[in-house]
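Every protein chain of the complex appears in place save one, which is left out.
Chain IDs A, B and C follow the sequence of writing; residue 1 opens each chain.
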Amino acid sequence: MVTLLQQLVNGIVLGGLLAFITLGYTMVYGIIQLINFAHGEVFMVGSYAALATYLWALPSGIQSTWYLALPIVILAGAAFSVLVAVIMERFAYRPLRNAPRLAPLITALGISVFLQEAVRNFFPDGTRPKAFPEVFPEGQLTFLGVTVPASGLLLVVMAIILTGALQLYVNTSKLGRAMRATAQDPDTARLMGINPDRVIVLTFILGAALAGVGGVLYGVHYDNINITIGFQNGIFAFTAAVLGGIGSLRGAVVGAFCIGLIKTLAGQYMPGGTAYDYVWIFVILILVLVFRPQGFFGETERVRA
Amino acid sequence: MRNQTAKTAGLVAAGLLVLAACGTNKTEDPQAGGQQACDTSKGALTVGVIAPLSGDLSALGLGIKNSADLAVMEANEKCAVPGYRLVLDAQDDQKTPTVAGQAATKLATDPNIVGVVGTLNSSTSQTVQPILAGKKIVQVSPANTSTALTKGTDFLNNPKRPFDSYFRVCTMDENQGKMIGQYLSGDAGKKSIAIVTDGKTYGVGLAAEVKKAAEKNGAKIVAEEQVSDKDTDFAGVIAKIKPLNPDAVFYGGEYPQAGPLSKQMKDAGLDVPLMGGDGIFDDTFIELGGKEGDFATSVGAPPESLPSAKAFIDAYNARGFKDPYSAYGAFSYDSANVIITALAKTLSEGGGTWNEGLRDALIKNIGATQLAGANGQLGFDEFGDSTIKLLTVYKVTSGEWTSVKTGTVTE
Amino acid sequence: MSSASDRSAAPLLEASGVSMVFGGLTALNNVSLTVGREEVLGLIGPNGAGKTTFFNCLTGQYVPTSGRISLDGTTLPSDPAKVAAAGVARTFQNIRLFPNMSVLENVLVGRHVRMRQGAIASIFHGPGFRKGERLARERSRELLDFVGLSQVEGELSRNLPYGDQRRLEIARALATEPSVLLLDEPTAGMNPQETEDTRQLIFAIRDSGVSVIVIEHDTKFIFGLCDHVVVLVQGEVLVAGTPDVVRDDPRVIEAYLGKPPEDVAGTATEGEEGR
Partner (left out) sequence: MITKLVAGKPGLARPLSIVGGVLLIVGALLPWATFQLNIMPYPALSTLQFFDAPFGVPGFRLHVMLLGVAVIAVAFAPAAIRGRTTKALGWGALAIAVVNAAYLIVEGGGFGTITSAHGAFAFGAVVSAVAAVMAIVAGSAYPAAPPVTWDLKLAKPLEWLVLVLAYAALLKVVADTLTAGGRGGAANPYAGAVFLSFVAFLFGVFGGLNGTGLLRWVSAVAERHRAFSAVVLLACAFVLPFTEAGTEQWIYTATNIGVFAATAIGLNIVVGLAGLLDLGYVAFMGIGAFVAANLSGAASASLGVDLPFVLVLVIAAIVAGVFGAIVGSPTLRVRGDYLAIVTLAFGEIFFKAAQNNIAGATGGSNAIPGIPPLDFLGTPGDAAITVFGAELAGGVLYYLLAVVIVALVMVLFANLKSSRIGRAWIAVREDEDAARAMGVKTGKIKVLAFLVGAAIAGVAGAVLVHRLTTASYESFTFLESVTLLSAVILGGMGSIPGAVVGASLLFVLPEKLREFSDYRLMLFGLALVLIMRFRPQGLIPDKVRRAELAGETAEGGSLKEAEERAVAEQERADDERLGRTGVTEGRS
C-alpha cells in the first residue's frame, strides 16, 4: 500500500514535469499543426540558462539565499527559452508557413540537433552532465511512510498553478481568444482582424516560458542537467499531448500526469517490470487511441487541405 | 520585412567586426616547438581514434580522444618513433554501428594508419572489428567490455578469438563483476543486494557477473531492475526496490545516471550504498549526487601507489584539454601507447621504414607488449585481453574517491 | 409516401422510414422516397432541412438511426466504399476533388471500384495489368469528353476553374458506373450559362441510363429539370410529386416565402469538410 502511494506520488511528480513541456507542444500543434520537436530543446536551454545565470551572474550573497536565487534563475531560464523560441519561430518556422506540411518538421529536427550541439560545444564543459545548484531547500515530507521531496512538491504545485493560469489566460483574455480562434480557423480569424503572426508568436512565447520554467525546476528537482533532457522528455511530452487530445490544454496536463503515473505504476506492477515501463506507456497510448482516436479531450481531427 | 532583416544582419555583422579585433595568431615558424629536435624525415604515421565525439556520450568519447592525443604528443616529443611524426585522426561514431563502420572505413583508406584506438561501445566495435581486421589494422579498445569481442560468441564452452588484430586494455565483465560481487557480499558484508542496470551492453554484462559472484558468496539478489540510459527520474525504480530492504544497490551503467540515482535513493529514504564498475568511477559522479559510502571499482592500482597513473593524470592536466579525461582516459592513453611502443619496436626490427608488410609484425608485437601503463603493468593474453587483473575498490569519503581495497579476483 | 413512379413498377432506389438523430437532435424524421429508372429526382428544401444528411445516409457515410435504404431491392451497406461499388455515386456540396492529382487521375480514381488489379499486379505491371489500365484510361477519357474536359486532362484539378471542377466531380462520379448519381448542389455558384450547361449534362446522364437525385436551392432549375420533386422541411418530407404539383402546393410556398424556420443545429457546417 505504501509502495502504491509512493509510486502514485512519484508518477505525479514526473507528470508535473512533463506538463511544463507538453503544453507548448499542444499549443503550437493546435495552432499551426507542427510537431515542434525542438520544443524539448527549448526546455533544455532554459535549464542551462538558469545554471549560467546562477554561476556567473549572481553575487554569492544571493546565491546562498534561495528565495532570492530561485525566482531569479526561473525568470532567467524562462526568458532565455522565450528568446530562443521567438528566434526559432521568426527565422525558421515563419518562412515555412505556406510550405508543404512536413517541411517544418525537418526544420524542427535541425534546430533540435543544432541546439543540443550548440550547448554541448559552447557551454563550458558542456559535454558532461552538470550539477544544478541548490536553489531550493533540500528536504522531504514524510507521511504514512510516503516520501515527498520538497522540490517535487514545488514542481507539482508550480505546474498546477502555471498551467491553470495559462488556461485562464487562454480562455479569458483577448489574445487568448484570438489564439483559440486562429487554432479553429486561421482564415476566418484573419478576416476578423486577428494578426495570425502575432498570435503564433504569442503561442511560442507562452509555450517556451512554461518550458523554461520547467527546465529550471527540472534542475532544482533532479539536481543535475544534461544536453539530452530535452529530447527524451520532449518525446514523452508529445506523447502526453496526444494522449490528452492534441490541441487541448486540459488534455495535455491530464495526459502528462497519466504518462507519469503509467511509467511508475507499470514499472512496479506490470510484467517485465522497469525494463518494460516505456513499453507500457506506449501500449496504453495505442489502446487509448484505438478506442478514443482523438485522445481524452481532443476534438476530432479537422480535415486539412 | 526585408529591410528589417537587412538591418538585423547589418547589426550582427557590425557586432562581429567589433568583437573580432583585427588580430591574427600568426607564428613565425609553423614547425616551432619541440618537434624540431626529432627526425621526422620519413613523414607522418596516423593513429586513429573512433569514439562518440558528439552527442550525449561525447564526454567519454572526448576523454578517449584527448588521452590518445596526449600519448601521441608525448611520443612526438620523445621521438618515440624514429623517422616519423605521429598524427592523431579522431573520427566520430555517433555511437551507432552504421556511422562507426563509415568512420572505420575512412580510417582504413589512410595508407599511413598504424592502429586505431576505440571504440567505446561494444556494438560499434562489432562493426569496426571486421573492417579493420580486413586490412590488418590493429585495433586497441579502451572500453569494450563484451566478452564475445575477444573470445567469440560461444565463449563459455569454446572460446575462440574472432579477430587477431583486436586487443583491449580495459577489463572484462567477468573480472570486474567478480570483484564487485565478492567485495559487496564479502568485505562490505552486504547480503541483500538490488541490481539496477541501464540495459546496455556494459551495464547488463557487468551486472550478470556481479550477480553470479554475489550469489556464490551467499548474498541474495532481491531485485533486478532496468532504467533507460536517458532516464533521469529514478523515483519509480527506487520505490519499487525500497520495500525489499536491500542493504546495497549495484548499478550497472555509467555515472551520468549513477550519480542522480544515488542521490534520489538517499532522498527517498533508501540510504544504502550504491556500487558500480569503472563506468561510474569519475569525479562527476560525486558532483551529480554520488553520496558518502558509495563504491566503484577501477582497473589497476590506485594512482597514489602507481607512479605511471599519477604521471598520466598530471600530464593530462598540464596540457589544458577542454574536456576531462573521463572514465576511459587512462585506458585510451595506454591503448595509444601500446600501439606506439609496438610500432617503434616493429620499425626497428623491420628496417625502420613503414610498409604494409609490417602490419602482421605489429599485431604480433602488440600481443607481446609489456608496458608500464597508467593502469599498471600491461600485457595481453592469447585472446587479446589485458592481463591486468588487479582492481581497486574506491569509496566516496569526504566527497572524494578513496581507495579501500586493491587486489585480484580470487576464484 | 411519395407518389410511385409510373415509369417502372419496381423502383430503383427506395428509402423507407429513414430517420437520423444526432444526440438529441432529429435531422431526418421518417423520410421515404423512391427513385425510378432513368428518372431525375429533385430534393429541395430550406437551409438545414436535412438534404445533405439524407445524401450521407444514402451513401453510407452515416448509419441511419432507423429506416432502410435499398437499391434494386438489395439493402445498401453502411460503408461508402461498398455503396459506391453497389452503384450509387455522389458529388459533394463543397467540391471535393483530389486537388493535387491531374484531371485524368481524378477520373481514374473513380474507376478504382471497377478495376480489379491488386497489389501484386500493380507491382509487376504484367500484360493483364496494362490492358486493364488502358481500358480504364480509355473509359476515363470518354467521360472527360462527355463532360467536356478532354482538353485539360493533364492539369492539376486544383488549377481548374470552378465550373470545370464541378463537371470533373461529375465525371469522377460517373466513372464508378453508378446506377444512381447523387448531385449535391451541382450549380452552386454558377452563372446562368453554366447552369444551363449543367442541366443539359444531367439530361444526358439520365439518357445514358443513370438515375439522378439532385439537391438544389434554385427551384427554377429544379422544376425545369426533374421528373419528381421532394420537399424536405426540418427533416421531414413536406410534399412530394411532379414539379407542377409541388410548385403549386401552398405549404411549399409558405416554407419558402413565409417565415423560414430558424435553424437550431448550431454553427457547424458541412462546409468544414472542404477545408
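Simple rule for what comes next: a contact is a pair of C-beta atoms (placed from the backbone, for glycine too) under 8 Å apart; a residue touches a chain by one contact, two chains touch by 3 or more.
Quick caveat, the model's predicted, so the values are computed rather than measured.
Within the full complex, the chain left out of the display contacts the shown chains A, B, C. Of C:72, C:133 or C:249, it is C:133 that touches the chain left out of the display.
Of the candidate positions B:59, B:88 or B:393, contact with the unshown chain belongs to B:88. The chain omitted from view is touched by exactly one of C:117, C:150 or C:219, namely C:117. Touching the missing chain, out of A:54, A:136 or A:238, is residue A:238.
Although one chain is hidden here, its contacts on chain B can still be listed: residues 3, 6, 17, 20-27, 30, 44, 46, 53-55, 87-92, 94-99, 101-103, 105-110, 112, 121-123, 126-127, 129-131, 134, 146, 148-149, 152-154, 162, 199-201, 203-205, 226.
Residues 29, 33, 35, 37, 92, 95-96, 99-100, 102-107, 109-118, 121, 235, 238-239, 242, 246, 272, 275-276, 278-279, 281-283, 285-286, 289-290, 292-295, 298, 300-301, 303 are the ones on chain A that touch the missing chain. For chain C, the residues in touch with the chain missing from this view are 20, 22-23, 25, 27, 47-53, 56, 59, 61-63, 79-81, 84-85, 89-90, 92-94, 96-102, 105, 108-113, 115, 117-119, 121-125, 129, 132-133, 136, 156, 158-162, 165, 172-173, 175-176, 185, 188-189, 217, 263, 265-274.
Here is the rule we use: only the chains that are shown with their structure count from here on.
The busiest chain interface, judged by C-beta pairs in contact, is A-B. Between the Cα centres of chain B and chain C there is a gap of 72 Å. Remark: chain A and chain B have CA centroids separated by 35 Å (rounded to whole angstrom). Chain A and chain C have centres, each the mean of its CA atoms, that are 48 Å apart. Annotation for chain B: no residues touch 2 or more other chains. Residue numbers of chain A whose C-beta contacts span two or more other chains: none are found. The touching residues of chain A, counted against chain B in their complex, run 2-3, 6-7, 9-11, 13-14, 17, 116-117, 120, 125, 127-129, 131, 138, 140, 142, 147, 149, 218, 222-224, 226-229, 231-232, 263-264, 267-268, 273-275, 277-278. The part of chain B that touches chain A in the complex is made up of residues 54-56, 58-59, 62, 199, 225-228, 230-233, 235-237, 239-240, 242-243, 256, 259-260, 263-264, 267-269, 284, 287-289, 322-324, 326.
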